[in-house]
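Missing here: one protein chain of the complex. Every other protein chain is in place.
In this document, chain identifiers A and B correspond to the written order of the chains, with residue numbering beginning at 1 in each.
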Amino acid sequence: MSASTASPDQTPDDGVVVPRRGGTTWRRLKRNRLSVAGLIVLAIVVLLALLAPVLPLIDPAATNPANRLQPIGSEGHLLGTDHLGRDLLSRLIWGGRTSLSVGVFATLIAASIGSLIGLIAGFFGGATDNSLMRGIDVLMAFPYLLLAIALVAVLGPGLVNAMIAISIVNIPFFARAVRGTTVSLVASEYVDAARALAFSRLRILFREVLPNVMPTIIITMSTTVGWMITETAGLSFLGLGAQPPTSDWGAMLGAGREFITRAPHVMIVPGSAIFLVVISLNFLGDGLRDALDPRLK
Amino acid sequence: MQSNDTSTGRWRRRRTTLVATAVVAALILTACAGDGQAGSDDPVVVGQVAEPASLDPHVVTAVNDFRININLYDGLVQYAADSLEVEPALAVDWTISDDGTLYTFELREGVEFHDGTPFDAEVVKFNFDRMLDEDHPYHDTGPFPLAQQFYGNLAEVRVVDEQTVEFELSSPFAPFLSNLAYPTGLLISPAAVEAHGEDVGRNPVGTGPYVFSEWQSNEFVTLERNPDYWDGAPEVPGVVFRPITESQTRVNELMSGGADMIVEVPPDDVAALRDDPEFMVGEQAGPHVWFLILNLAEAPFDDVRMRKAVNMAIDKESIVNDVLQGTATVANGPIAEAFGAAYNPDLEPYPYDPDAARELIEEAGYGDGVEGTFYVTEGGSGMLDPVAMGEAMQADLRDVGIDARISTFEWNSFLNEVNAGIEGKADMAQMAWMTADPDTLPFLTLRSGAWPDEGGFNSGYYANERVDELLEAAQIEVDEDARIAMYHEMQEIVVEDAPWVFVASWKQSVAMSPRVDGFELHPSFLLRLHDLRWAD
Partner (left out) sequence: MRAYVVRRGLQVIPVTFGVTLLVFAMMLLIPGDPARAILGSYATPENVATLERQLALDRPPHIQYVTWLGNVVTGDFGRSYSLNRPVLDEILERFSATLLLAGTALLITVVLGLTAGIIAAVKQHRWQDRAFTVGALVGLSIPSFWLAMIFIVVFALGLGWFPTSGMRPAFGPSGPLTVLHHLVLPATALALVAAGVIARLTRSSMLEVLRQDYVRTATSKGITRQSVIMRHAFRNAVVNVVPVIGVQVGFLLGGAVYVETVFGWPGIGRMLVTAIGTRDILLVQGGVLLVAITYVLINLAADLVQAALDPRIRLG
């Protein structure tokens, strides 16, 4: 496999040593208007999701079949109702809780496991490196979504299983990127210096190397989290993710598909939400990358 | 690299080519978009619900496959045009011995299969032996999942002469004749089975009004008209079945002209298409019952008051009218109205009365609320809209203090879970059956001899001695009136015992272009296209 593969949206630069700039990062980020807009949108969405239990929302599970498929702006239902007469606004916010937390959890899982593999492979090199990265190559040999689907086939459909599947398929992106950075760090002088001070290898790995790898991890997280939200929603859309009565944005979209001629808003509402969140994440991710690593601009 | 000016020139040229390509592509597309109405020389395109599993009539189990097979093959007998009564097809006449164990069929003369094989008594024997006789050379081209259930009593098929065949049953079995009319009784060309083995399902040869022409996986199955059909050649040149799994896509295809006729129209679109002069909608109630199995082996549904309470707590009218948009009717008991005489019209469905339900729950000692597990399937044959229905029921039950926790399963695993019995796992489970004979459903699901450990489908462990007696007697009763009286009594007892929540009977729906003529829905849910015409 090519050494230059990275996350879906990343330039082919393994092994970038990223200098740490601390406070300047935020200043750089603030200059990028789209990133700031993305940040604001995300803040609002996250806030709504967090506050769902205390907001004056209609019970998202309360059905009212006689009042089904009401259009956007109908009385008492700002975004209308779905095929069982459930309030779409309420379902959107509660579903967002599910979608966002699943996306973030998947990212954290993929980032921790993937980064650990990358660190170990890059730091110890040799046979360890070889065997770990061959394993990663095998994961990369499957088309992205297809591996997730195969994993769901084994684990069985369900939101947690979909999340696990999506994390596993994203591990390689972290492993590759982190290994690249680690390798160049290990070769650098100050790790030599640390070695000269006879620090233990673990101490060097976690105290010296890890902090310097963090920007790479953060950049990779910011470029993959949007994908993970989209793909878990996609699995739910296909009926392989969230199972009723749990409902995330993907499942709402899948249900809305049955009504695209009669009530397209049932599909448009959750789809717009996914789009808005993902594009905000991408704007923010871009800004973050430029701020952390101006060389790539 | 060449000198700079050529490369500039090349760049320009390439740009021109790009633009030209785009223009040509646009022209092609507009040209294609223009192909309009189907003409009378065109086949009729039918939007089906799924890719057929096979076109071997003895192998398949799904209505989706039956809908094609019924147009390719004939059986000895068939359903009458508008009921589930049996009438002659490839058998012109038959006699049944007084003890109900010997059936003698006189066969139609001069009929040939599409491959030229003559139809005779040997053909009939081949077909049934293939399904039932383990030593038959082509028995390994199965499996034949419905054969035992439908024709298991068949002891021997005897060729009397070329045009006469005798069926000897090991014991009398009242549903036998209507089972022969079921699509599993359709007859296939022995020569085709010999030639293709287990792949005969993709190379089907029958005697029916249409001849198999082509099967493109997941795209279409094409049939052409049979000019020599014994009952008159069809008028349209052929029919094409397109597998369109998603119901919304079927509607889209009908509206955009990609299909002339679609089956299983989504409820919302039935309502809208009914009012649209551009389309015609046909609806027909079928021999179908949708119910909830209650777990009688454990609390709370070991108490009949609780079972009656859930029957009254669930708003069935709202489910059939709102959730299902009028594509089903409320069921009053275990036998569907489409069965005609066997259906007991005097029974009233349980009324929607949450107050009465709460009282019963109070009496039964569950006034402080009760929890239970509710098995729901994501979708399956005859299950209508199970998730939406399950969620609506969940909400109704919550109103009377029953907290039903939904667990959903994919259809095949759902069947595995439920058919094995729900004791220790669930308190309620969705289920639906569509059968050819009023006998089948109660016999397999309500007798104590049909508990899961006995190999039956009584997954909620209902047992009532009188019901057992009635069902066993009805199955061997040759006198039709006596049989019907037994069914009526059985229905009264079962409704009173309430081992199920009786919910709905499905109305089958088709939507078609008004240019398609000569089609009538049949209560069997089959799709007989013999009389199809293009309207002028």
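Here, contacts are C-beta pairs under 8 Å (C-beta built on N, C-alpha and C of every residue); 3 or more make two chains touch, one makes a residue touch a chain.
Just so it is clear, the model here is predicted, and its values are computed rather than measured.
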Candidates A:A66, A:A150 or A:A193 - the one touching the absent chain: A:A150
Residue touching the undisplayed chain, where the options are A:V102, A:I274 or A:A291: A:I274
Residue of B:E219, B:E454 or B:D479 in touch with the missing chain, whole complex considered: B:E219
Given B:S83, B:T249, B:Q284 or B:T373, the one touching the chain that is not displayed: B:T249
Footprint left on subunit A by the chain that the document does not show: 1-2, 4-5, 8-9, 11-12, 34, 134-135, 137-138, 141-146, 148-150, 152-154, 156-157, 226, 230, 233-234, 237-240, 253, 257, 260-261, 264, 267-268, 271, 274-275, 278-279, 281-283, 286, 296
Missing-chain contacts mapped onto subunit B: 1, 4-5, 7-8, 11, 18, 25, 28-29, 31-33, 42-43, 45, 51, 53-54, 56, 59, 143, 145, 198-199, 201-202, 216-220, 222, 238, 240, 242, 244-246, 249, 252-253, 255-256, 258-259, 410-413, 415-416
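Here is the rule we use: only the chains that are shown with their structure count from here on.
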Gap in Å, rounded to a whole number, between the CA centres of subunit B and subunit A: 43
In the complex, subunit A residues that touch subunit B: 61-63, 65-66, 68-69, 83-85, 157, 239, 243-245, 257-263
Subunit A contact footprint on subunit B (complex, rising order): 246-248, 251-252, 255, 266, 268-269, 272, 318-319, 322-323, 376, 378, 387-388, 390-392, 394-395, 406, 408, 410
